[in-house]
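Structure first, then comments.
Every protein chain except one is present and positioned as in the full complex.
By letter and in written order, the chains are A and B; residue numbering begins at 1 in each of them.
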Amino acid sequence: MATAGEIAEKAGREDVRRRWLLSTPALAIIFFAGIGPLFIVLVYSFLAPGSYGDVKWQFSTDAWVGVVLQRDIFDGTISIADAHLQIFLRSVTLSLATTVLTLIFGFPTAYFIATRPENRRDIWLFLITIPFWTNLLIRTFAMMEVLRNEGLVNGLLRFLHIIDQPIQFMYTDFAVLVGMVYVFLPLMVLPLFASMEKLDFRLVEAGYDLYATRFQVLRRVIIPLVKPGIIAGSILVFIPSLGAYVTPRVMGGGTNLMIGNLIELQFGQGRNWPLGAALSMTLMAIVMIALLFYVRNAGRNQGSGHG
Amino acid sequence: MARPRFEVRAQTGFTVMAVLTFGLLYLPIMTLVVYAFNDNDSIAIWKGFSLRWFRSAWNNQLVVEASIRSFQIAAAAAVLATVAATMAALATTRVTRPYRGLTFKYAFINQPLMVPEIVTAVALLIFFSRIKMWTGYTGLGYLIVAHTAFCIPFAYLPIRARLESMDLSLETAAADLYATPWNTFRRVTLPLLWPGILAGLMLAFVISLDDVVITEFVKSGGQDTLPTYMLGQFRRIVTPEINAISTVFLLLSIAIVTIFFFVSRKRA
Partner (left out) sequence: MPDKPDRNAIEVRGVSKIFGTGDSQVAALDDVSVSIRENEFFTLLGPSGCGKTTLLRLIAGFDFPTDGQILLHGDDIALLPPYKRPVNTVFQSYALFPHMTVGQNIAFGLEMLGKPKAEIAARVAAMLKLVKMEALRDRRTSQISGGQQQRVALARALAPQPKVLLLDEPLSALDYKLRKEMQIELKRLQHETGITFIFVTHDQEEALTMSDRIAVMSSGKILQVGSPRDIYDRPAERFVADFIGESNFLEAAVVASANGRATVRLASGTELAAALPEGFQPKDRVTVVVRPEQARLVREGGAASGVLENVVYFGTDTHFHVHLDAGGPFIVRQQNTRSGDAGYAPGDRVGVAIGEDAAQVLKD
């Protein structure tokens, strides 16, 4: 007869097997329409472009070289791909600016919500959640209504006789930035609120008791305590900003491209699928680095949570 | 006059900033809604109140078809994603003995959240165009599968949260009271998990309904959903019909979020 220990061991193995079976559908779908195709992209980035889109099945590193360098079609000289670098630079700059601006607007907002009386907190949170769940395209379009030449801002300025001619906001980097801040703001507020909600205000009282001013309490007590929320919110805004496609397309009007639009271009008019694939992998690599930075920070914060 | 009290929770300028933020958040949406009722051919100038653009959208065959398609895809993807996510959540929570592969599962399930949408979109474009060539099938199946995949982590989130907040001793109590594992699941686990599942289903539905990028790349000809139809319209001169569609869409989102809000607030 099996001993009690052996039976427990068997039950444990059974449990693990059941758990794998239960998770199979989710894992399979995500592999089929998520992770698996990424490997195909990786393969495509090492092939040569076909004449009318798609690829020719021959090994080539041209696409990867093409991410940062360009070959002159006439004399074959190689130079830095200014256009690409400029778009990369713009993407990173705009994404960082978006992160900082959402933090500037989001932090006081999250703090405001977290300090409301408990029964009214949900209402304010609800007001943040509505834009969060509203279609991104619609929100971008709404911002367009505000910024376009006949829009709200220009209309108001003209009504006040501050300007005669409308200021061209749309189709500029500024418009892209405003659009991104607008659509990604809830992504900053929600994680910030989550960590501020847990903030123990007795610690704030202790800070005041020990002669700290309002600003010192903010800087030395509140911000360090909600740092996990700040990091989470920043990552949550930075990553989709970097890969943004819809907002720069609508607000930038096809001229102020970001990486996402550059990638799309290679699959559309550019007809250079391998280059598009290589650019996609590059974007993913940048995102992974940002995520890694986040995971390391989150881990450190957790480890020293009681320190 | 009452002397001002020292408010521990106050921070200089924060309330002003917050109110400003809420204002900025809602001003564009309000503008959009107001102009949906504009009795003018262009969105530019206000001419008077009218419902003509709602009628126009209602009579626009393309809009109606795109709406129906959006709902079909969202319904199918939400149900599939929720079923898969529920099973996955049961498999990955409340683990008494951590086993190899658990972290791998978390990473796998959350993968659609980590990879930029445009990259997934491109990957699916390449992959599905191959399959379309081999099989000749060009139906809505591709969109449904693609949507299901990126909806899974959203459905998984509230279900997992619900499971983890659930008192393990309730199921132990059921077993103690002669309930077999299946009866325990049916009579105790599932009823208690239900709000989480419902929340997951609604999240998945909204996420699918909102998707632009992946749909834009995966769809075959004539498979516009409402968002991709609207995106296409931005290339031309925009009429208030788009405002009207947006307004209806907005109301729908608010309705779903409201229901979600009340479901997820009802905690055990």
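Quick notes on this structure:
Criterion: contacts are C-beta pairs under 8 Å (C-beta built on N, C-alpha and C of every residue); 3 or more make two chains touch, one makes a residue touch a chain.
Model, not experiment: these values are computed from the prediction.
Shown as candidates are B:Ala174, B:Leu198, B:Met230 or B:Val257; the residue that touches the absent chain is B:Ala174.
Listed for chain A, the residues touching the missing chain in the whole complex are 3-5, 7-8, 11. Remark: the residues of chain B touching the chain excluded from display are 167, 169-170, 172-180, 183, 187-188, 191-192, 268.
Quick note on the criterion: only the chains that are shown with their structure count from here on.
Averaged Cα coordinates give chain A a centre that lies 17 Å from the centre of chain B. Every residue of chain A that touches chain B in the complex is listed here, in rising order: 12, 15-16, 18-23, 25-27, 29-38, 40-41, 44, 54, 105-106, 108-109, 111-113, 115, 122, 126-131, 133-139, 141-143, 145-146, 150-152, 182, 185-186, 201, 204-205, 208, 214-215, 218, 222, 239-240, 242-243, 245-246, 249-250, 259-260, 263-264, 267, 273, 276-277, 280-281, 283-284, 287-288, 291.
On chain B, the positions that touch chain A within their shared complex are 6, 8-15, 17-22, 24-29, 31-32, 35, 43-45, 80-81, 83-85, 87-88, 90-92, 95-97, 99, 101, 105, 108-109, 111-112, 114-127, 129, 145-146, 148-150, 152, 156, 206, 209-210, 212-213, 217, 227, 230-231, 234, 242-243, 246, 249-250, 253-254, 256-258, 260-261, 265.
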